[in-house]
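Take a look at the structure below.
What you see is the complex with one protein chain gone and the rest in place.
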Amino acid sequence: MSVLEIDHLAVDLPVEGVLRRVLHDVTLPIAPGEAVGLVGESGAGKSMVSRAVIRLLPEGAAVHGDIRYAGDSVLAMGRPALRHFRTHDVAMIFQDPRAHINPVRTVGDFLVEALVERGERRESATTTVTALLASVGVSDPERRFRQFPHELSGGLLQRVMIAAALAVSPTLLLADEPTTALDVTTQSDVMVILDARRRERGLAMLFVTHDLELAAAVCDRIAVLYAGLLIEDVPTGDLRRDLRHPYTAGLLASRPDPVSPRRRLAAIPGRPLSAFEIGPGCPFAPRCPFAVARCLSERPELRDLDTGRVACHRAEELRGQLLSIATPGAASA
Amino acid sequence: MARVEAPLVAPTEAPSRRRLDWVLVSTSSVIALLVIMAVFAPLLAPDDPNYANILATNQGPSAAHLLGTDSFGRDLLSRLIYGARLSLLGPALIIVIATLVGTALAILSAWYGGWFDRVASRVADILFAFPGLIFAMLAVAMFGPGLLAPVVALSISYTPYLMRVVRAEALRQRNLPYVAACYVEGLRVRTICTRHILRNVMPLLLVQAALSFGYALVDLAAISYLGLGVQPPTPEWGVMVSTGQSAILAGHPQESLLAGLMIVVTVVAFNLLGDRLATRQKGVVRA
Partner (left out) sequence: MWKVVGERAVSLVVTLLMASVGIYGALFLAPGNPATLLAGGHATPAVLAAIERSEHLNEPFFARYWHWLVAVLHGNLGQSFVYREPVTTLLAGRVGNTVFLVLYAAALIIAGGVVLGLLGALDRRAGAVITVVTSVGLGIPSFVAAIALITVFSVKLGWFPVFGTGSGWLSQLWHLTLPAVALAISWTAYTAQLTKAAVREELGREHVETARSRGISTRHVIVRHVLRNAMIPITTVSGLTVAGLIAGDVVVEQAFGINGLGSFLVQSTLQKDFASVQAVSLILVATFVVVNGLVDVWSLVLDPRLRAGRA
């Protein structure tokens, strides 16, 4: 039984008065305690998925398909149900804590706000949150409580955001590029803390990122989004061992190799398409070195393949060849 | 900040160049009509604005007097048309003087900085302490009522507002790489300031001038209304609101109301024009 089921989700957003498709078809279940990395380039629509889950899409957005939390449709929830869902079951960690925390209220106000909102006394909320601050590596919690966001570094502020998310004891975490806005040096610290707290509490997580490596490091499964379409869903363990989609292989190849750094980086030719630009075929076909005529005319279904799912007409026949592109050693040899 | 993946919100009404911008068109037409009215008043006015007829006072609209007459039996339409002259000339002078002086001071402050900038900003701070109308009244107390004293006083009073806005933009321009490039190429400071910085400050200046015009008109009309500016029987809208006030109690509000309406229409037209120019500029910057 999944804690979250995203079922054929499609989203249209109004752009200059016209609805424009930003998400075509995403079906993604998340099991309790499971971390799923949703990976894609800018414009692939990955943030739209997490926003749709917590019903934060901009006004005028049209949502198709369904999203179910513990069997209940999130999209059909009325106000009270939605509030209960947001205050008890799910918590979102945003990319830029400096923008996403009200700059004129104290850090303490921010931390306890959600707990107080659902009826807890401020004192008990403060106790809960103070303990949490220590667990995410924020020292001197009493002082931090009285400080304002601008008095804290980005890394500290993101820990505060994580603590605030954990405070409501959710079962599902949505993390939208939680370390992208941070300094490189603090990124890994924050990620380690987020990963550790999630594991010890057994929370399910949808981890949205453009960084395949990072997702692979903390997630149980990787889902790859391209131009608003889910094109692959694979257990992290199989990701490098058994490549099934040319795009994922390309992503893996285009990362710097720490072992032989002087190797020239492989880049996927062409530019990523936006969801509304794609033709009738496979969205990746125009850039795919393995594309055949069928790829341009017929859109591949996302289908089960071994341990995961893949949307590629030639997945079976390419399985062997792809490994060689994605392995730096093999490519330079 | 590369947060947004797809355009979350449509850019707010950046008016496209092709579509007709009716706010821009209608406000500028109203302003053009007012200016034509002022310039060609002798041709347009049906009657002598100062011809009094005590046998035909406070009349309603008729064929002879399209908008009726005032308490001296003078033709209201003619007085309103002639009134446009001083009512518009005063604020126009104020804005021209304040803009020229303000811009010059602002660009000098932005370019040279240092003591010049500090003194100019300090003087501006002191002038900010005087609401324009109070400053103008002080000038009237010193030099006597009329058009000159309030116009000069309000020009001085409006200068720091224009200066502050232009200075900020000129300072931004001054720190842009293209100015450094001009400097390196050996262009004279005067050339850089007039040909480049001034050119780039121009659109902003236009917006500020349009918005300030409305305020200047209100201030100057208020001075006339209080009896401290242009004196009756000269036709001027502020004066007309005041002289018409005594007839209101007798049930003849037309002179005050019509003169007031002219003021409102003019101010609203300039405000809307300024606002629209400002949004268009923002649209251009965004694009």
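A and B label the chains in the order they appear, each numbered from 1.
The rule we apply is simple: a contact is a pair of C-beta atoms (placed from the backbone, for glycine too) under 8 Å apart; a residue touches a chain by one contact, two chains touch by 3 or more.
Just so we're clear, the structure is a prediction, and the values are computed from it rather than from any experiment.
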Give the residue, chosen from B:G114, B:P177 or B:G251, that touches the chain omitted from the document. B:G251
Given A:I6, A:M92, A:L214 or A:A249, the one touching the chain that is not displayed: A:M92
Touching the absent chain when the full complex is considered, from B:L20, B:L43, B:A63 or B:I126: B:I126
Hey, which chain B residues sit against the chain that's not shown? 3, 9, 122, 125-126, 129-134, 137-138, 140-143, 145, 214, 218-219, 221-222, 225-228, 238, 241-242, 244-245, 248-249, 251, 253, 256-257, 260-261, 263-268, 271-272, 275
May I ask you to list the residues on chain A that touch the chain which is not drawn? 54, 56, 82-87, 91-92, 94, 96, 99-105, 113-114, 117-118, 148, 150, 164, 168
